[in-house]
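A single protein chain has been omitted from the complex, and every remaining protein chain is retained in its original position.
Now for chain A:
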Amino acid sequence: MKYLGGGLISAILLISGLTLGLPLGHMWPTTQIFWQLRVPRLIFALIGGGMLAVSAVIFQTTLRNRYVDGGMLGLASGVELGNALIAVIFAPATPWRVLTGALWAIVWLLILRASMLRILRQPLQLLLGGLGVAMLLNAITTLITSNQGFVGKSLANVTLQDTWLLAIFCVVGIIIWQIAGPTLTYFALPQIHVGQLGIDEKRLSLLWQLGAALFIGAVTAVLGSTFFVGLIIAQVVAQLMTKPAQNRLVVTGLLGAVMLSGSDLLAHSLHYPLELPTGAVLMLLTAPLLLVFWKRGHDVN
């Protein structure tokens, strides 16, 4: 675990150095570009990547289903739809997209908890149900935004306001989880046992999921929906270190930070001056991690 954590921190430092200092178009970054574009973008990628991955661990653990994340449950698609509606109806609110994204995620979480998450208990059912919801919401978003001049999601347009709002929601989520305490371990037990131990699982899962929803909502508002990414990152860490979910949160967050900041570095620099969609590069880079997941899973089985 020490090597894993150390390796990830080294990777973060390397990516950060490259992102901040890399000369693009044969030019060193000016002071203005450095402070107003590169620094907020890097901070967003690092914090956002960690939040994306950590939210997946929370959803997987509290739902006792290792095949879900905020994207697979339809939460990210709900955030995109909500923010698209705001952009169409009340465009001046767009700079507050991280805030509205986090709030939409809370709304969708509460809707899901009152409906799909109550009904669909089997892992595959929940997976298919979540994907169904996501596809439906994506379709509506596409209909609303077609011919409206919306551009693809990328971290290229991250603002300073996006970054400090993201940081605030990161802190809010952590505070909520401090209230929940070191209680993720209870979700390793079947629900009936948790109840018999006198634990109010409903309240506990709400607290954990509220924080996770804030995370996924705030990140998705800028990055767009990402499917499988959080799921895979969370599971790769689970396969690499056999520790309870609570003990995996930090390392999972670090791997998420590496993946998103690394993806954004590539998205920004590979085809400069053209920007590639960061979410697409992230999904492209995450796919090979599936092999680790499958290989380790196969070895265990």
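Of note:
Here is the rule we go by: contacts are C-beta pairs under 8 Å (C-beta built on N, C-alpha and C of every residue); 3 or more make two chains touch, one makes a residue touch a chain; residues count from 1.
Just so it is clear, contacts and distances are computed from a predicted model.
Matching "Phosphonate C-P lyase system protein PhnL", "ABC transporter ATP-binding protein", "Beta-ACP synthase" or "Carbon-monoxide dehydrogenase small subunit" against the UniProt entry of the left-out chain gives the name "ABC transporter ATP-binding protein". Set against the missing chain, the residues A:157, A:178 or A:196 yield one that touches it, A:196.
Per the touch definition above, the residue from A:165, A:245, A:258 or A:276 contacting the chain not shown is A:245.
Listed by residue number, the positions of chain A touching the unshown chain are 61, 64, 184-190, 192-193, 196-198, 238, 242-245, 300.
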